[in-house]
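Here the complex is missing a single protein chain, while all its other protein chains stay put.
Which chain is which? They are A and B, in the order written, and residues in each are numbered from 1.
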Amino acid sequence: MSKAVPIIGMGAICAAGNTIASAKKGVYAGHDNLTPLSLFDSGLKIPPLSGQVLALEENAVGPNRTAQLAYAAVREALSGLHKRKGLTLGFVVATTVGGITRSELFYKAYKTDPLKLSRAATECAGHEPAALSGFLCENFDGTGFYTLSTACSTGLHAVGLAKRLIQAKAFDLCCAVGSDALSILTIRGFSSLMLLDPTGCKPFDKNRKGTSLGEGAGAVCLASDDACKLLDVKPLAYVSGWGASADCHHMTAPHPAGLGAITAVTAALDEAAIAPADIGMIATHGTATPDNDVAEIRAMQKVFGTVPPFCSMKRSLGHTLAASGIIEAVFAVSAMKDNCVPHTAGFTDLDETIGIAPQSKQKAGIRHVLKNSFGFGGNNAAAVFSLSNEQGL
Amino acid sequence: MNDADSLIATLKTQIIASLKLSDVKPEDIDENEPLVGGGLGLDSIDTLELLVLLEKEYGVTVPDITIGKKVFASVRSLATYIQENRTKG
Partner (left out) sequence: MKKPIYVRSFSAILDEGIYSPAGFAPWPQGQNGIFEITREQVLAKPYPAFGKLCLSDKLAFCAASVALSHCPVTEPLFTGICLGLPLGSLSTDLRYMESVLSAFPSPALFSATLPSSAIADIAIFFGLKGENRVFVNESDSGYTAMENAVRLLQTGKCNTVAVLYVLALEEKDFALLGDGNTGKNRAYALILSTSCDDGGKAMALEFKSAQPNKDQPCDSGELYFHSIMQLLHTRSAGSVPFNGNCVAGHFSMKKDVS
């Protein structure tokens, strides 16, 4: 049995653009797409630079912003699949905020008018994260869904679970989706944890002070080998390996030597049955918080010895939380197919403590990419994406 | 009891309440011992929570991490910093 699972569709909507095609060139070139937060008043004196989707179409489909973003990404990922020929389609959905943007509006209203409490049950029902999966499943004619929430690593967790569900033959097709809208909760939360750089994040830079938040959604549609044959589609790429672990260190700080990250990455390489030297690019978690970036590179040095070319997309997209693992995986796979390593926006000065710098590359000849995602609570995930499977197909 | 001692006593109660240290009594905290990384088991999130306490109760802010390390060295140093910088409370 082939261990690599084919990807037959991808979609993304983010600060860099509303589709992969419109966003990818900017992402490769390392465009800075952060703008002062204007979607809502976060209560902070200076609106932090954030990755906002400013052109979310007015007639977007969905009960709340997170759902609208997810809908756009899934529509793009499934656009090539007009006929499903009776194949089953599962959804594994990753979100941290769910419908919180509506809950926040509701909460403010409820504080001023307690009579609105009577509407609370229906309001809140639409805000729970699983309502998002149900919405996608219903609108895209799915046959089952799962909803995951493990902070910033959730998106890549969804890819891993979707891979396993395909391998366990639970579904013929399985769409991993990550979506998070910007919200007061996350902006104020990251701000109070002093993890935000209001002037925009600088991944791996010696002057990095924190991350920048963003919003968006990504979708990756996986399929069984049989489903690919039946639909007569050629895979775009493969998810060949995946691993996850727990740091057991701290709620919001990574393990300083990246011990949990090492376990997750090693497990992903083992599952892909490739050597560390086969990895042509690392799409890092690279949040630009002082702790994350140094711990992540320490971990990569331990696994790889000489670290392959690596990039962070956080300045181009903002940290899109549960969506980041999937959106950044989508652009990493696109970059592999387009034969380049994206430029890391926001980086200018080498940090001696880290010792190495992110580097972009043209004609990179990449056959395998590694995507890392690390979350609060020390929750780590890593995935290997490959141009071809073991049979070289 | 002078001003400094009374502020130290108040701070101990406020720290316990703000950090929800249910197993700790004010007399368990030695005002000369390290506050973070010491016997109270406080970590970086607790430090941030204490920053909120300082701003809320005393209108005091801590500009950067170097000063923060001195301020949070002990309850006594915290009290001294508040006395020098307070704008309310």
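In the analysis below, a contact is a pair of C-beta atoms (placed from the backbone, for glycine too) under 8 Å apart; a residue touches a chain by one contact, two chains touch by 3 or more.
Keep in mind it's a predicted model, so treat the numbers as computed, not measured.
Participant: Going by the contact rule already stated, which one of A:Arg84, A:Lys209 or A:His249 would touch the omitted chain in the full complex?
Facilitator: A:His249
Participant: One chain is left out of this view; which of A:Leu87, A:Leu193 or A:Ala357 touches it in the full complex?
Facilitator: For the chain that is not drawn, the touching residue is A:Leu193.
Participant: Return the single residue from A:Gly144, A:Pro198, A:Pro276 or A:Pro309 that touches the missing chain.
Facilitator: A:Gly144
Participant: I need the residue numbers on chain B that touch the omitted chain, in ascending order.
Facilitator: 19-24, 40-41, 45-46, 48-49, 52, 55-56
Participant: For chain A, which positions touch the chain that isn't shown here?
Facilitator: 43, 90, 96, 98, 100, 103-104, 107-108, 111, 117, 120-121, 124-125, 128-130, 133, 144, 146-151, 154, 157, 161, 164-165, 168-171, 184-185, 188-194, 244-252, 260, 263, 375-379
Note that only the chains that are shown with their structure count from here on.
Participant: How many angstrom between the C-alpha centroids of chain B and chain A?
Facilitator: Centres of chain A and chain B (C-alpha means) sit 39 Å apart.
Participant: With touch defined as at the start, can you tell me which chain A residues reach chain B in the complex?
Facilitator: Residues in contact with chain B: 192-194, 250-253.
Participant: Once bound in the complex, which stretches of chain B touch chain A?
Facilitator: 43-45, 48, 52
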